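What you see is the complex with one protein chain gone and the rest in place.
The chains carry the letters A and B, assigned in the order they are written, with residues numbered from 1 in each.
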Amino acid sequence: MKNPHWFAALAGVVRRDILLAARRKSDVLTTLFFFVIVVSLFPLGIGPEMDMLRQIAPGVLWVAALLATMLSLNRLFATDYADGTLEQMGLSAVPLGVLVVGKVFAHWLLSGLPLVLLAPVLGLQFDLAPRALVVLMAALAIGTPVLSLIGAIGAALTLGVRGGGVLVSLLVLPLYIPVLIFGAGAVEADISGLGPAAHLSLLAAILAATAFFGPWATTVALRIALE
Amino acid sequence: MNGMDNRLINWFHFSSPQTFYPLAGKLMPWFAVLAALFGIAGLYLGFFVAPTDAQQGEGYRIIFVHVAASWMSMFLYLVMAFWAALCLGFNTRLSGMMASAVAPTGAMFAFLSLWTGALWGKPMWGTWWVWDARLTSELILLFLYLGYIALQSAIDDPRRADKAGAVLAIVGVINVPIIYFSVKWWNTLHQGASVSLTKSPSMAQTMLWGMLLMALCFWMYAIAVVLQRVRAIILERERHAGWVEHLKEVAK
Partner (left out) sequence: MLEASHLECQRGEKTLFRDLSFQLDQGVCLMVQGANGSGKTSLLRMVCGLSTPAQGEIRWRGAPIRALAEDYRCELLYCGHAGAVKEDLTALENARIAAALAGQPVDDDEAREALRHLGLKGREDLPARVLSAGQKRRVALSRLLLEKRKLWVLDEPLTALDKAAVAKLCGIIDAHLAQGGMAMLTSHQDLSLAAGRVEYLRLD
């Protein structure tokens, strides 16, 4: 068999994951509800003074986005691993890295993109200015793919391992810190008038680097898990 | 040419657990002795010889331990990543064992660095903890170590644990500069505590010597402990191999 169709395989993986998520909507929706609930916990824990909430808003929204992404990581590879589909991907004529890119992209469409769209609505609860909300969306749009890419490495390393869910958090949260710093920093920079350009470009640089190395590391980790 | 061949052969000769085990056993006591010597010299310089600091009084003396521990925690992460790269690249059992042996010591130094940093900070800044760039980076480094150790202990199969840990260690080592840079950025932008080591007045010669000696002490200690630990790991993993059953510490 010559010329395995890479693009058809990539599109096939993305379509399949979206189809599966559409047939079992609860996974995606519970992650979004978690995001909303966590964001609401902060004012409840700290107090409703608008001045203070406006100050902590970027950080709170970003931390909640990190935690929500983390929760969604366990379904990235786990079901495929359990029913043998991951094994088949490892045996495909198409390189596993290509299929991993497809899976991570689908994960972002299902977990990251909804966060990007939902965050501004929650940002209104913290009285963020419209321009800050736009910066927030931009930062999340650049940052959430990075979260999916790095998260995929953690999910692949912990496949089938005891205590998988919490263990992934331990592994992946320290690696998320730069994204958190620059992402929240972008919104804060906009609020304080410094302009978010520097932060957003650093985020974009991190995205470029992660898009390059992440799938490769994930593939290595998956092969280790498949042995 | 002959000399080079001999050295090449010798290198690979020790890359099997069976041959490395006795070598590690012979080397360990020497490093332990060196650690003790450097340690005594460093502590003496640090606590008795170095002059009282004009601004910080006597409390600053803990930085001898703090700085050396920070250096070691970062250095050991690089060492761990080195062995991890060998484990993935050459697929040798011993490289994986060495990486696992280094991690707990590295984590210990990171913890020691944080703790001594707090002891230094209390008289200096009035609080037990300050979110300055270096301490925060050190904290994140400790998290990276703990993540590695947690991953290894969660995976039952030792070969898979070694390889998975190796991937994590390499991903971590690439991220460490990025994390450090981002934390520095975060700290300066928020004008957090700017009191750090580099801003303190120029140190007297003796203080620098003291830190260097403590760093050497910790390095020798780390090597001794890692050698001892890797021997324990070898015994545990290879316990069904013939050569282990004939060792005098194992034979009944």
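Note that in this section contacts are C-beta pairs under 8 Å (C-beta built on N, C-alpha and C of every residue); 3 or more make two chains touch, one makes a residue touch a chain.
Here the structure is a predicted model, which means the values were calculated and not measured.
Among A:L20, A:V36 or A:V161, only A:L20 touches the chain left out of the display. Of the listed positions A:V39, A:M89 or A:A106, the one in contact with the omitted chain in the full complex is A:M89.
Where subunit A meets the missing chain, the touching residues are 1-2, 4-6, 8-9, 11-13, 15-16, 19-20, 23-24, 82-85, 87-95, 99, 226-227.
The working rule: only the chains that are shown with their structure count from here on.
With centres set at the average Cα position, the gap from subunit A to subunit B is 32 Å.
Here subunit A touches subunit B in the complex through residues 153, 157-158, 161-163, 167, 170-171, 173-175, 177-178, 181-182, 185, 189, 202, 206, 213, 217, 220-221, 224-225, 227, going by the rule given at the top.
On the subunit B side of its complex with subunit A, the touching residues are 88, 140, 143-144, 146-147, 150-151, 154-155, 160, 163-164, 167-168, 170-172, 174-175, 178-179, 181-183, 185-186, 189.
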